[in-house]
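One chain of protein is taken out of this complex; the other chains stay put.
And then chain A:
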Amino acid sequence: METASKMGQVTTSLTPAKKIDWIERLFHGLFFISAMVGVISVITIGWFVFYEGLPAFKEAGLLNFIFGREWLPPALYGISSMIVASLISTVGAVLIGVPIAIMTAVFLAEIAPKWMANIVRPAVELLAGIPSVVYGFFGLIVIVPAIEAVFDIPAGNTLLAGIIVLAIMILPTVITISETSIRALTPTYKAGALALGASHIYTIFNVLLPAAKSGIYTGIALGIARAIGETMAIIMVMGNAPAMPGSLLEPARSLTANIAMEMAYATGIHASSLYSTGIVLLAFIILLNAGLLYLNRQRGHA
């Protein structure tokens, strides 16, 4: 003000607002449209999968479809064996992969000397970038023959092979997110625990990991989503027989494999039933996300 009046300028202060600030509007619009791309995609995917899948539900009956054990299109549409295959392969992969991943994350964040972490971390990140078809190769060349040898069975393309390949595939996601959330903790937690005479290991298990819980859950959920949605590698190593597996050493067909393998030639209700398979798959993913939200909300209240 002072300088302005000294310089003899008009002192009527601020200029009136422009009628419409077009730049502002343009960018708001741009941000809004970007945000809508994701939402619209989800809605469109959901809509089409349901639209295409409903006829098969009607034809076979929802319960028969989900609980039926026989998959013999066009006569019988029961996908319980595939639900079981998807669930078991995913749960198995989580049971094997998650502990390894969390221990690796702890190793990287807390134990490894810098130079070693700088070797292990890029290796893990590389694992994340490998296409699933290459994991499939790896499964075929290494895991499947190993299972044949160890269990003395003629065909190693089994549920177990799927579990092992998936376990490796979810490692990078769970490791990276867990390590990041352990590193993000305030160092005062660790200092506080050690200052009480707690050992480093006790501190890791009783302070750091619980404190990093919500990040670790997120990593696990993304790992599960990857496992349950994995298609290519599973088709290559799991044998794909559309029958209820009697043990881990029998072949099985996952929900994803069912869709991918028959889509090319299916028509009519058969094609629709593959979309229905997709609906079931989506339902699992939604349940998973809801479960994660619930866990993290619990934590917020704890």
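Criterion: a residue touches a chain if its C-beta (ideal position, glycine included) is under 8 Å from a C-beta of that chain, and two chains touch if they have at least 3 such contacts; residues count from 1.
Here is the rule we use: contacts and distances are computed from a predicted model.
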Protein name as given in UniProt for the chain not displayed, "RNA polymerase sigma factor", "Twin-arginine translocation pathway signal", "Glutathione-dependent formaldehyde dehydrogenase" or "Phosphate ABC transporter ATP-binding protein": "Phosphate ABC transporter ATP-binding protein"
Among A:G46, A:P210 or A:G268, residue touching the chain not depicted: A:P210
Among A:S41, A:N118 or A:S199, residue touching the chain not depicted: A:S199
Contacts of chain A with the absent chain, listed as residue ranges: 186, 188-199, 202-203, 206-207, 210-211, 302
